[in-house]
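Note that one protein chain of the assembly has been removed; the remaining protein chains are unaltered in position.
Let's turn to chain A:
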Amino acid sequence: MADAKGCLSLQRITKVFPNGSGQTIPVLQDINLEIRAGGFISFLGPSGCGKSTLLRLMAGLETATGGVIYVDGEAVQGPHYSRGLVFQDPNLFPWLTVEGNLVFGPRARGNELEKGILEYFLELTGLTEFRRAFPHQLSGGMAQRAALARALINRPVVLLLDEPLGALDAFTRMQMQDELYRIWRAQQITVVLVTHDIDEAIYLSERVVVFTPRPARIKSILDIPLSYPRSRENPDFFLLRNEILKLLNLSRPEEEGEFVYAI
């Protein structure tokens, strides 16, 4: 692990959007975060707080209003294939087959495809039989696996996932969580996962970052001290879950004792 790559460092990140009527809305405020190379970290926070924006900054699709993001000591200055991004919508190119989608990245950069690498990633994501299928012929889970493979084939050091499993049914979702875990282990890459699913965050990540409502600030960073591979039945799960719910102000008021009933 001496030359492990994909260490991320966010330093005083702020982001302000114009809201269209001359004013500006702050979306991210003073975000400082260090992510170890090969780590798995999840972002949790209320809807609209700015998680996707932060991920897009890390991908290089947006520029920060203030602050710098370093990847292995180098400042992010635009998109790069070493930082793969997968959205909730798989966004496969509908005019290309699964295979065409996978090789898009290497071809776009004019690189020769490593021998056998296409087959490897088709196999890894269970799409070998569907390599010549068009995206509209795939199920939701398969399409999302293809989107993952399309990012992974570029050998990224960082994988940025924006609710990649959000559109899947509960069952497929759990299967895909296991696959994500498998891929993370096999590829030894840094994974940043934005999710709304607290269990998913606990099941997969080493650390969970909880954000405040907009403008997003880091409210708390939780270590998940469970060893891998994890089991969904682990009783510690529920303790962690409650803790996160409390941080998100989502636990029931009676438990918090915030409400005093007047008689």
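The criterion applied here is as follows: contacts are C-beta pairs under 8 Å (C-beta built on N, C-alpha and C of every residue); 3 or more make two chains touch, one makes a residue touch a chain; residues count from 1.
Methods note: contacts and distances are computed from a predicted model.
Per its UniProt record, the hidden chain corresponds to "Bicarbonate transport system permease protein CmpB" from the list "ABC transmembrane type-1 domain-containing protein", "Bicarbonate transport system permease protein CmpB", "Pyruvate:ferredoxin oxidoreductase, beta subunit (EC)" or "ABC transporter-like protein". Of A:70, A:104, A:120 or A:181, it is A:104 that touches the chain left out of the display.
Of the listed residues A:30, A:72 or A:89, the one in contact with the hidden chain in the full complex is A:89. The chain omitted from view is touched by exactly one of A:48, A:66, A:79 or A:229, namely A:79.
Interface note: of A:15, A:51 or A:150, the residue touching the hidden chain in the full complex is A:150.
Of the residues in chain A, those that touch the hidden partner chain are 59-61, 78-81, 83-85, 87, 89, 91, 93-96, 104-105, 108-109, 130, 133-139, 142, 150-151, 154.
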